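Omission of a single protein chain aside, the complex is shown with its protein chains in their original locations.
By letter and in written order, the chains are A, B and C; residue numbering begins at 1 in each of them.
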Amino acid sequence: MAQAIGIITANYSTQNSSMLTDVRPAASLPYAGRYRLIDFPMSNLVNCGVRTVGVVMPYNYRSIIDHIGSGKDWSLDRKNGGLFILPGSAFGSTREGSRFLLRDIDFNRLFLDRATEPYVIVSSSNVIFNMDYDPLIDCHASTGADITIVTRKATCDDPNLSSAWIEDGRVKGMHRGAKYGEDEFLDTFIIKREVLLKALDWYAAVSHLDLFEALAQDFDKVNVMDYQFNGYAASIFTTQGYFRHSMELLDPKIAEELFPEGRPVMTKAHDTPPAKYETGSRVRNSLVSAGSRISGSITGSILGRGVRVERGATVRNSLIGQGVVIESGAIIENAIVDRNNFIPAGTELRGTPEAVLVKEKSPERH
Amino acid sequence: MAQAIGIITANYSTQNSSMLTDVRPAASLPYAGRYRLIDFPMSNLVNCGVRTVGVVMPYNYRSIIDHIGSGKDWSLDRKNGGLFILPGSAFGSTREGSRFLLRDIDFNRLFLDRATEPYVIVSSSNVIFNMDYDPLIDCHASTGADITIVTRKATCDDPNLSSAWIEDGRVKGMHRGAKYGEDEFLDTFIIKREVLLKALDWYAAVSHLDLFEALAQDFDKVNVMDYQFNGYAASIFTTQGYFRHSMELLDPKIAEELFPEGRPVMTKAHDTPPAKYETGSRVRNSLVSAGSRISGSITGSILGRGVRVERGATVRNSLIGQGVVIESGAIIENAIVDRNNFIPAGTELRGTPEAVLVKEKSPERH
Amino acid sequence: MSKEKCIAMLLAGGQGSRLGALTRNIAKPAVSFGGKYRIIDFALSNCANSGIDTVGVLTQYRPYVLHSYIGTGEAWNLDERGAGVSILPPYATETGGAWYEGTADAVYQNIGYIEGYKPDYVLILSGDQLYRMDYHKMLENHIRHNADLTVSVMPVPWEEASRFGIITQDDDEKILKFTEKPKKPDSNLASMGIYIFNTDLLIEKLKEDHNDPQSEHDFGNNIIPKLLSEGRRLYTFEFNGFWRDVGTIASFHETSMELLGEKPEFDLYAKDFPIMSNASTRPPHYVGPEGDIDDSLVGNGCRVFGSVKHSVLSTDSYVGPRATVVDSILLPGAKVKEGARVVRAILGENSTVEENVTLGSVDVTKDTAVIGDDVVVGKGEE
Partner (left out) sequence: MSKEKCIAMLLAGGQGSRLGALTRNIAKPAVSFGGKYRIIDFALSNCANSGIDTVGVLTQYRPYVLHSYIGTGEAWNLDERGAGVSILPPYATETGGAWYEGTADAVYQNIGYIEGYKPDYVLILSGDQLYRMDYHKMLENHIRHNADLTVSVMPVPWEEASRFGIITQDDDEKILKFTEKPKKPDSNLASMGIYIFNTDLLIEKLKEDHNDPQSEHDFGNNIIPKLLSEGRRLYTFEFNGFWRDVGTIASFHETSMELLGEKPEFDLYAKDFPIMSNASTRPPHYVGPEGDIDDSLVGNGCRVFGSVKHSVLSTDSYVGPRATVVDSILLPGAKVKEGARVVRAILGENSTVEENVTLGSVDVTKDTAVIGDDVVVGKGEE
C-alpha cells in the first residue's frame, strides 16, 4: 500500500532514430539479454509497493502489450488498481527531449481522478536504473515540495541528456544537454497528484509541451526540489549509447547494482531451457541468456534468449538478439545483431568500437 | 486443443452512430446488465476449446483493453497461445457494412503465420449468440470448403444486415440487407488458415475492402459453404436494435438460449455484492445485476451493476447502465440511461417504445 | 504500510460440527454466506485490506472445496511475488504424519513455514468469523506498546460476559488477567481469538507447548495463560465494530438476517474496505412478472417467480411460481419449486424443495430448519 501511483511514458522514440527503434518503441528495446527497457521503471515502482501503474502507449503499441500483458509478471494483475494501459494522444511523442507531454497525461486524466494516493511517480522508459523509491517518497513528503526530480551528477558530457539548475536543493530551471558533473535529470520525478491535476489546467493551452517545458517560466512559483541518486544509471537516447551502456553490464559490479538482491527486475516469464555449452565452446566475459546453444567462441558479448552459435563461429564485443543463429565460421565483431537474424556460414560482420554495425531485426522464421 | 484459432474484429463502430457508441467501440457496449458485446464471441471461441484468440483493436481501444485485460477471465492468459491484441490498421473500420477489412488482418499477418492450427474462426462483435462451434468446425473440415459462413433465416426485414445467396449449400454471393426468410449472415465464418493467408496476397491491391467484398467476383472460384444456425441471435447495428434485442432477454426462453448450462458466457470478474431489495421495493419482469440497491419500482427493465433506485422512483421498459443513481420520485420510461448518470429527484425521462430516449454516459463520480 | 513484516496464520481446519448439515462435505470456512461469499472471504479480505500479503491457511477437515476456492489467493489480490496465500495441510515427514491436535499445534507444525518468511510479527486468525478489521492498526498498537503479545478484544454485554474468555486490563491496555468463561466476570472485554505475537516468542512458546504433555495445544487455554503467568507484556487492542462467530445454525441464521434492512451494521457495500471473493461469473438475476421480493439480498443467476421476504438468495437459487420464501437463506443453487413454502430455513447448496412442500415454521421457539447440500425434500418429508 504505497502512497503513490505510477505513470510510465512508454511512447517516446529516441530522437536519434536508428534501425533498432524504427521497428519498435524504445520501451521494448531489449536490454541485458532477456529484459526490455520498460522492465526497469516497472520493477522500480512495484518493488517499492506501488500497485497502480499506468503506461502511456505509443502509436505502435503491440510490442509493449505483448510484453507487459496484464502486468501479471510484475504482480500488477489485480482486482483493485494494477496495470492500466493509457493510450497516448494522437500524435505521439517524437518532439526532441519531450518525454512527459501534458496532452498524454491530460488524455488519461481519469486515471489520476480515480486514484486516492497523494503522489504520482512519473518516469520514462529511456533511463535504466534500479532504485529504492521509498526514500524518495519520504523525502518528497517531508519537504512538502510540489515536485521532486531525481538527478545524479553527470558522468560525461552528453547533449542528449537534460540537466537541472539547482540552488540549495531547489530546482531553478532545466535545460537540454548535460556536462560532466552537472545535475543530470534521470527522467523520473514524484509529484503531488493534486498538483499534477492542477498543472493540466494551468497549462491546458500549451498541452503540446512537455511538463518541464511548460514549467520553464514558473520555477519560482512551483516548488520543485531535487533528490540525488548515487547508483548506476544509463540514459538510452542513441544507438551508440545503447551499445555502450549495454556493454557496461559485463562489469560484475554494475550488473550487481542493476540486479541487486531484494529488488528483482521483473520481466515476462518464458519457458526457456537452460543454456547449453557443447564441447569445444569458448566463452569469456559474456552474459548468456537461457535457451542459447553455444559451440563457438564468444568474448565480451551479450546474448539474448535462444541464440545458437555454431562450431567455429566467433562473436566479439557484440550484442546478439533473441533467436539469432550464427553459423559455423561466421565472425561478428563490434556489432548489434537484432532478433531473429540468420548469419550464414563464413559471413563476417565487423563494425568498430566507435562505429558499431547494426543488423536490423529480421522477420520471424519457422 | 481445438483445430482453430480465433479472430474477433472489435474495431467496428455501428454505422448508425448514436450517443452510445460515440464514447466507445461497439465491442464494449454493455449487454444483459453485466456483460459487454465482445464477451459473446470471446466465450463462443473459448467454450469450443480455442485457446489462441486475436482481437483487432479500434483506434479508441482503452475500454476494450480495460475489459479483456490479459484474457484471464476467459482462460486466455496462457504461456502458449492465449489472447493477442492486434492493432487495427491506421484508419479503423467505419465503412458501411465492412467488418472484416483485409488490411486489418494483413497488418497482423504474423499472428496467422505463427499459428499451427489449420483453421481460423473469424467473427465480429456486433452479432450476439451462444453457439457450439464444434459442429461448425467438423462440418467445415468434412466438406473441405475454403470458407464456411454461419447464417440463419432472417426473422425480419432489416437493411443493416447482410445476407447470402445460397444454392445447394454453396454461397454464390452476398449482399447488404436481409428480408424475412433470407439467409442472414451472422458475421461469423471459419476459413482455412492457408486460404486466408493466400487471400491476403490475392487481394493485396484492394486491402481497403472487406474480405467478402473482395470475394464478390470470385464466389465461383472460392468454395464458400453455408452453415445454418438455428438458435437465438441478435445483430446490433442501431440504437433501436440494441434496445429491442436487449429487451428480448426478459423472455426466460431467450435468456436460456443465450446463457445455457455448459456454455457459460465469460466476462470480467468484479467484486460486487449481491443486489439488495429494501422493504417497499417492487420489481417485476426485470433483470437486475449485482450491487444494485432497490427501494423503488421497476418493470420490464434491465439494470447494470451497482444501480440505485430510491424509494418512490419508477423505472419502466428501460435499460439502466452501471452505477446509475435514480433519486426518489424520478420516472424513467422507454429510455436508455448510460452508465454513471445521476437522475435527480422528481426528474422524468420518457421516450416512446418506437423512439427510445438516450441519456448518454456521464463522467465518473466520486 | 509500515516496513515491519507481519504474516498471518489463518486457522481453517475445524469441522464446525455445530453447523450440522452445512459442513457435511466442506470445512466451515468454505460454507457460503451473504449471497455470494464464503465465510473465509472475510478474513482474507481483512488481510488484503490491511496490507498483510502473506497468509498461511491451516486446513485439515475436508479441505478440497476450500483449497480450490482459495487457489493462490489471486481473488483477494494476495498472489504477490514472494508472498501470497499458502495452503498448509497436515503432512508426513520421515517419521510419519501427524494431524493438527489443536490451534497451537497446527501453528507449531508450520514453524518452518513461518521461519521461511522471517517476519517480525505473526498474526493468528480464525477463518470462521465475520468482521472488518484493519490488522495494521492492531500491529501499530502492538509496536507502540512494545508488547510481546497483543490480543484483540471487544466489549460484550455484561450479562453475556461469562460465555467468553474475559480480559481484565489496566489503564494502559496492559492485560492483568485472562479468565475463560468466568462465573463472576470483573470485566466485559472478550477476547476475539485474534493475536499478534513477536515471532521469536511465538516459536519459543510453541516449542515449549509441544513438549508439555499436559497441554491441549490451544492458544486460548494454554499459550496465553502461560505467557501471563510469566509476566510477559500482554496488551489489548479494542475493536468496536460488527463481529460475529457464525459457528452454530442459530448464529448463522441470525447473522445472515442482520445483513438485511435499511442500514445494516455490517455494510457489504462499503467501498473503502471491500469484501472480495472468488465468485464465478453468472448473469444478472431475473425477477418474473409475478415475482415479489422484499427486504432481501439476491445473488447473480437467481430466478425468482414467487414471493421472497426477508431472505438471502445466493447465486443461482430459484424460487418457482407461487412459492414463498420467508426469513430463510438459500445457499447457491438451492431450488424452491412451484407452490412450496419455506419459512425460517437454511437450504444447502443445490438442495431442492419440491412442489407444494412446506418447510420450517414461524415459531421461533422451534429450531431453524436445515437442509443439507444436494438434498431433495419431497412431499411427506417435511
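By definition in this document, contacts are C-beta pairs under 8 Å (C-beta built on N, C-alpha and C of every residue); 3 or more make two chains touch, one makes a residue touch a chain.
Keep in mind the model is a prediction, meaning the values are calculated, not measured.
Among the displayed chains, contact with the absent chain in the complete complex occurs for A, B, C. Of the options A:8, A:247 or A:266, the residue whose C-beta touches the omitted chain is A:266.
Across C:87, C:167 or C:275, the single residue that touches the chain missing here is C:87. Only one of A:60, A:281 or A:347 touches the chain withheld from this view, namely A:281.
Listed here are the chain B residues that touch the chain not shown: 1-2, 49, 51, 75, 77-80, 134, 264, 266. Considering the complete assembly, chain A touches the hidden chain via residues 32-35, 73, 250, 252, 255, 259, 264-267, 269, 271, 273-291, 293, 302-303. In the full complex, chain C contacts the hidden chain through residues 13, 15, 17, 25, 59-64, 67-68, 71-72, 74, 84, 86-94, 96-97, 99, 112-113.
We adopt the following convention: only the chains that are shown with their structure count from here on.
Summarising the inter-chain layout, the chain whose CA centre lies farthest from the centre of chain A is C. Every chain gets a centre from its CA atoms, and the centre nearest the mean of all protein CA atoms is that of B.
Separating the centre of chain B from that of chain C, both taken as means of CA atoms, is a distance of 41 Å.
Chain A and chain C have centres, each the mean of its CA atoms, that are 46 Å apart. The residues of chain A that reach two or more other chains are 77, 79, listed in rising order.
Chain contacts: chain C has residues 274, 276 touching two or more partner chains.
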